[in-house]
Every structure is written in C-alpha cells, then in structure tokens.
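Only one protein chain is missing from this complex, and each of the others stays in its spot.
Presenting subunit A:
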Amino acid sequence: MKHFKYILNPRCGNGQTAEKICGCVSNLLRCTRTCRTRTRLECCLRRQLARFSNTAAESLLPGYFARMNVGVAHSEVNPNTRVMNSRGIWLAYLLLTTALHVVLLSIPFLSVPVVWTLTNVIHNLAMYLFLHTVKGTPFETPDQGKARLLTHWEQMDYGVQFTASRKFLTISPIVLYILASFYTKYDTTHFLVNTGSLLSVLLPKLPQFHGVRLFGINKY
C-alpha cells in the first residue's frame, strides 16, 4: 500500500493509537469520524512526524496542549478551523452558488451553456481565492502564528484530512462540473475551460498538496 502522508489529529477520541499509518484507511476513517467529537487522545502524531518529517504537520501541532485564550468563551485556539463545520454553512454555501447561477441566468445576452460555464468558472475562482490563496486568520490567534502561512483549506480541522466538510467541499465543484458538462452538451471549448477550472480547484485539495507551494508562489 502506498504511504500517504496523512496528518492524524492527536485529538481523535476513539482510543486507537493509529499505529498502522500507511494504508490503514479504516483506522483513519474511524479516527477522522470521531475527531469531530473534539476529545483528545494521544495518537502517534509525533511518531508520524519523525517518520515522514512533514514540516507542514509540525506547524499544525496546536490544540494538543490547551492554549491561553484571553477573553474568549471557548478553548479553541484557532476559530477558523471550526467555521466550515458550523451549523448552516453548507446550506449558505449552496444558496450562494445557486444565487450566482440565477443572477447569471438573468443576463439576457448569455446563452445557457455559457452561463453554466461561467457559473463553474466563477465558483471555482472564488473557491480558489478564499480557500487556497488567502493565508492566515483575519484576527489574532493565541497560537503564536502557527497558522499564518496556511491557507484556509489547510487550517480546516487543524489539518485532519477527509473530514466531512472537506469531503463536501471537494464533491461540490465536481457536481457543478458534471452539471456544466451536461448543459454545455460536451462542447470542446467549454469542456477544456471547465476541466481546467476544476483541476485548478481540485489539485490543492489533495492531501499530497498540503502545505505545498508550487514555484514559491504564495509562500509568504
């Protein structure tokens, strides 16, 4: 089985010290499914780090020991990590995409295939901008700048891969792509544009690309 650099959350609560890191997908799924309970147990994060020397993961060690949060009502070090799990945000995101599509449909001189391609492209552009370009947090966090060089996607759930929100945000551009392909009747130009746009938004979401900055773009 391939060795994947999964970053296991030390905060999963099912009692498993996920020892088989490579290929142990069921273990991983159990780990991430119960991670949303936010209980802490020592997984072998440090062992993983020693084995894979994943520097991005090292910078994500927060939350293992409680941090000092002055003047806040919770012990969450970086509130940005929990935003995508909050109640109603998936619905808000879907409504926003639908609203974008409806607005584009109302423009009289655009045909339906063009509108769908435009929706796809604008949606992917916005997603790329907000999730994969903007780094750090818009407020000061007590984690001493650990998340300053991380995009929002990398900050989500403190770097745990395959959580529910991550799966949702990966699947939704794919669904939009399928719909756009159907409505553009698989025309070549539209296909190229849509596929390029989809790839630009799917590649950064792969766990292999966690913390990767190609050609030094957006590094600091």
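Criterion: a contact is a pair of C-beta atoms (placed from the backbone, for glycine too) under 8 Å apart; a residue touches a chain by one contact, two chains touch by 3 or more; residues count from 1.
Just so it is clear, contacts and distances are computed from a predicted model.
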Consult the UniProt record of the chain that does not appear here and report its protein name from "Glycerol-3-phosphate acyltransferase 4", "serine C-palmitoyltransferase", "Calcineurin B-like proteinous protein 1" or "Trafficking protein particle complex subunit 9".
"serine C-palmitoyltransferase"
For subunit A, residues touching the missing partner are 13, 15, 17, 37-42, 65-75, 79, 82-83, 86-89, 91-92, 95-96, 134-140, 148
